[in-house]
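Apart from one protein chain that is not included, each protein chain of the complex appears where it belongs.
Up next is subunit A:
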Amino acid sequence: MSRETVVNFILAALLLAVPLLANAVGQPFYITLATRIAILALAATGLNLALGLGGLVSFGHAAFFGIGGYAAGILATHGFSGEPLVFGLSGTNQMLVIWIVAAVTAGLAGLAIGAISLRTSGVYFIMITLAFAQMVYYFAVSWPAYGGEDGLSILVRNQFPGVSTMRPLSFFLICYVVLLAAIGLFALIRASRFGSALQAARQNPVRVATVGIRPFRIRLTAFAISAMMTALAGALFADLNRFVSPSMLSWHMSGELIVLIILGGTGRLFGPLAGAALYVIIEYALGGITERWQFFLGLILLGVVLFARGGLLGFIAGKARHG
């Protein structure tokens, strides 16, 4: 077993242990903190597929995160009020249905945004993805039916068969299992033929085209899968807070996801989790002391970029190896 694998196991075990312990001693706040870590890690794992494997620095993934959040919020609202949604379809309070709607909607949005953005690269790609996300953001702000600027509350957390989702630990476990499943999927994709083509397209797109594979199609597919995963996280995030607002769609959110990945280790399997844990812990630990905790986050980020390019995981587990 490689050193990185050991570190990964420890991270996964810690993320599970903390809420279990917190539950035992009656400290639900720490369960919420761990849930937040799990959900942010899930969102960043989605982005990691595009950014880490494909080298696609999307500065617009908040759009997908928010689409997931609004899917949960809107479906729940209609499920609660009984008013039909569209085409006579009703809302729902079932997470499984919400997740599917969130993922499919974001997947389609990802295809549309990707189809245009992926014709560019570098700074242009960053700017176009940002522009699309801003469009979605302003759309949400100016859409009074679902709260506009004020956002939308979810009165009762959505349901999952056989689980009492209002219990913090149960809801954490749902998020934890989804996160592990997403990381597993990420690992499978990374090792697959598709993953080979995607990673090669990041390293050298001309090489990929020269063997007869069009980088565009590979990247577009990855972008859509990435959007779906991040949207799933958005749906869970809405359920965690029982609230969605345009802030989920803002460019700060997009930036935060990129920061999580860089902190943890770009392209690493558990990089997003390491990054999300570090981020939330810094936010919690320093946020209690100073309003300017983000200044210190900036310093840490600077340190990582300058001295530990592999992020936290690269620092602990060494250089990444590919087959």
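As a convention for this text, a residue touches a chain if its C-beta (ideal position, glycine included) is under 8 Å from a C-beta of that chain, and two chains touch if they have at least 3 such contacts; residues count from 1.
The definition used in the following text is that contacts and distances are computed from a predicted model.
**Student:** Can you pick, from "Sarcosine oxidase subunit delta", "Ferredoxin-NADP reductase", "ABC transporter ATP-binding protein" or "Carbon-monoxide dehydrogenase medium subunit", the UniProt protein name of the chain not displayed?
**Tutor:** "ABC transporter ATP-binding protein"
**Student:** With respect to the chain omitted from the figure, which of A:A71, A:A133 or A:I218 is a touching residue?
**Tutor:** Selected residue, touching the omitted chain: A:I218.
**Student:** Please pick, from A:S2, A:T120 or A:S192, the residue that touches the omitted chain in the full complex.
**Tutor:** In the full complex, the listed residue that touches the missing chain is A:S192.
**Student:** Which subunit A residues would touch the chain omitted from the figure, given the whole complex?
**Tutor:** Interface with the chain not displayed, on the subunit A side: 188-189, 191-197, 199-200, 203-204, 206-214, 218, 221, 320, 322-323.
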